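A single protein chain has been omitted from the complex, and every remaining protein chain is retained in its original position.
The block that comes next holds subunit A.
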Amino acid sequence: MKLYEFQGKGLFARYHIPTPKGKMAENVNQALDIIKNSKLPVVVKAQVLTGGRGKAGGVKLVRSLDEANEVVNSIFGLDIKGYKVKKVLIEEGLEIKKEIYLSFLMNRNSEKITLITSGEGGMEIETVAKEKPEAILKVDIDPLLGIKSYHITSVFDHLHISDRELQKQFTDIIKKMYKMVTELYLNLVEINPLVIIKGNRILALDSKVIIDDNGVGFIKDFDAFKNYDDLTPEEITAKENGLSFVKLNGNIGCIVNGAGLAMATMDMIKHFGGEPANFLDVGGSSNPEKVINAIKIIRKDKNVKVILFNIFGGITRCDDIANGIKKAVEILDIKLPLVIRLTGTNEKEGVDILRSLGLETTTSMQKAVKKAVSLIGE
């Protein structure tokens, strides 16, 4: 789960990682009020769960009250990569001497916690990696040993930080970030840029925090920063009903058991000339209720013209799925054609249930997908 910048900075505050002074606003008037009562300049920053907001005009400096109205209005009207700006963070403007990139990452390749730093702060790290790879230092940290002084020394050497006072502040921030990663089950904590300002103080100017979805259940006050804002309303409904769902742009709705098979189903639809409307995994032990919820979510999408079931029974029993379809047909008044592939555990029982409703099934995934695609063509 991704956090907003302001939520990430809230966590920084909890861990005593210094950030600029700032306040949140949820509408134009609130924002203008805050600016009126602030020492100028201030920076107005759109809060969206995506990168590249600077380029999109989502981060602007306000030097005088005359400018405030225009800046605030322009930012609140923005749509950045599909995310509407609903909140802004207003922070003190600072005189920056140096910008640094610093992050910790659960590294699935090296299977370590990796510290990444670069003197090219403010640039996206992917861009730096492409254009100036020698500017990046990666330090793998064994999670059983934790962060040690020699790891930090190598960071100072790479960034040419020799001032004792700066080193002290820097060490403190690095250790606290590492502590955050381990205590809060983070996949990523990134500060870009970490800035050195006038008076040799170091501050986190931005924050990017991603929490491990498997870890959220272990965080005590998780509800304090829970947000589903990067999900569509249907994706949220699906999540709350124990389904994995991702909306796509096609017209063939898919209900599949298992994530890999669900992806292979989407791919096969495309292969035969169709367009999948979604990814949906009904999960392992599927009670009939899940099938009903899945159909409800899919038919909210008005593009959908056909619903394709692809069920390979293992733990999921075909008769459970069939009973779900039966119940859904009885209570939902489904107008869309259903194409059903059913095979595996309790296949015969499932097929019998559906046949009694006049619904045809096939055991072949290819046949089912081709049929669904052909129905769109008609």
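Simple rule for what comes next: a contact is a pair of C-beta atoms (placed from the backbone, for glycine too) under 8 Å apart; a residue touches a chain by one contact, two chains touch by 3 or more; residues count from 1.
Everything that follows uses one rule, which is that contacts and distances are computed from a predicted model.
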{"item": "Per UniProt record, name of the chain withheld from view [\"ATP synthase subunit a\", \"Succinate--CoA ligase [ADP-forming] subunit alpha\", \"Carbohydrate ABC transporter membrane protein 2, CUT1 family\" or \"C-type cytochrome\"]", "value": "\"Succinate--CoA ligase [ADP-forming] subunit alpha\""}
{"item": "Touching residue (missing chain; options A:7, A:103, A:192 or A:257)", "value": "A:257"}
{"item": "Options A:8, A:58, A:121 or A:276, residue touching the unrepresented chain", "value": "A:276"}
{"item": "Touch criterion as defined above, residue of A:268, A:322 or A:339 at the omitted chain", "value": "A:268"}
{"item": "Option touching the unshown chain, where A:27, A:153 or A:182 are the choices", "value": "A:182"}
{"item": "Touch criterion as defined above, residue of A:116, A:340 or A:365 at the omitted chain", "value": "A:365"}
{"item": "For subunit A, the residues touching the chain missing from this view", "value": "106, 108-109, 111-113, 126, 142-144, 181-182, 185-187, 212-215, 217-218, 244, 246, 248, 256-264, 266-271, 276, 279, 281, 284-285, 312-316, 343-345, 365-366"}
